[in-house]
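Complex shown without one protein chain; remaining protein chains in place.
Showing chain A:
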């Protein structure tokens, strides 16, 4: 088991982690250059700074344009219709109960009682699943993979699975797409694109981006050769389903055919056939919703976390699932090894990383997930004090999000500091990993950004040739790329894109694990 005590001390304040080379993280000031041999690798990756002030202030502070107009009292009937459209039955009851009209006294009383009953029922429901009483924005902030979703400029980040292209969702509900090979930066805006919680690029496709919004899933079809910077909203497909909002997580099948979407208020996951806008509901009651999805890179399994202390692992051929109750809290995040045989996950309220291994998938075991009996703890991230030259630093806590690089050699983890202790920061810890023949997790080091910057989101570049490339979005609005230069020992990089199919093929050739764990 790996613990934070084994880590090298964090870099001195003021220094920035630049890259990993010769098995050590190199820190320094911004102007220090990379070693010459690697400069060409990163030359065209845009390092961005998107501070909050440059974004156009959004009108979200006001929920509508109402204050700009003279107040006009509509008739009760009209108000009821509006309330029905906006809020639903409860809105109508509320409107009727608070009506100032004198007539219809008994209707008012009746609706007041009905409203009370509604509140009582919803509070009962809410006591079972407390997250249901949150507003949808709070809910997204609660379940998003971004550390500070509500306050930071960058709300979601997604690398294209095959090319050097990424999308950034910003606080003002716009999405920008950066491409290393072109100077045009398309900005995507849509009437329904509000409160973006997650994004995902379609695999095996040039430019289709799925966006999880507050009310629906938008699928943008961007023309990669187009020079337009404002694609029209006609390029976006709207996938909506009643009762399925807000959407907080998305996952594309690595084979590129299906899209999964999940909402914390809906117990069903939806499997979308995006081209025809057909969807199939995958119902599994219990848990109160689905907050986070992760499709294994080989396409065989899907992790679905729920808001309560249980998560499920679906097998993606016959769509059966294994249920995993956790002890303390809900599953916050998880990531798959490249061959889909191992799942690392973390649980809210515990500062450890669990590992769950799955038996080799050979296609003949239809409808079996094949998880091992118990999950084992592979890393202990409880608070540790580091004595450095510049003073004492306390690092450790719960894990907020994780990312595993496509070669399976580096694991980046955002550790959220203890909220009660001001001097315990949110940090990114990086592990070296090895998945075969035995799973190993070794410390690599902490990443440090500019002064005052907290990590917000992390993602690995999907096809970086010289090792791994971690993109970190900082709370200051900066997006930086930190390369890890190493020679991949495990997977000879035979195919240029390191495609999922090739990964799958190698997975099937791999032998059964030699040793059972724990």
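Everything that follows uses one rule, which is that contacts are C-beta pairs under 8 Å (C-beta built on N, C-alpha and C of every residue); 3 or more make two chains touch, one makes a residue touch a chain; residues count from 1.
Basically, contacts and distances are computed from a predicted model.
Visitor: Missing chain, UniProt name, options "Nucleoporin NDC1", "BRICK1", "Conserved oligomeric Golgi complex subunit 4" or "Peripherin-2": which is it?
Guide: When "Nucleoporin NDC1", "BRICK1", "Conserved oligomeric Golgi complex subunit 4" or "Peripherin-2" are compared with UniProt, the left-out chain turns out to be "Nucleoporin NDC1".
Visitor: For the chain left off this view, which of A:163, A:215 or A:233 is in contact with it?
Guide: A:163
Visitor: Thinking of the whole complex, not just what is shown, which of A:317, A:376 or A:488 touches the missing chain?
Guide: In the full complex, the listed residue that touches the missing chain is A:317.
Visitor: One chain is left out of this view; which of A:45, A:274 or A:447 touches it in the full complex?
Guide: Only one of A:45, A:274 or A:447 touches the chain omitted from view, namely A:274.
Visitor: Check the options A:75, A:105 or A:225 and report the residue that touches the missing chain.
Guide: Going through A:75, A:105 or A:225 one by one, A:225 is the residue touching the chain not shown.
Visitor: At which residues does chain A meet the chain that is not included here?
Guide: Missing-chain contacts on chain A: residues 160, 162-163, 204-207, 224-225, 237, 241, 255-258, 271, 273-281, 283, 317-320, 362-364, 367, 495-497, 499, 501-502, 505-506, 508-509.
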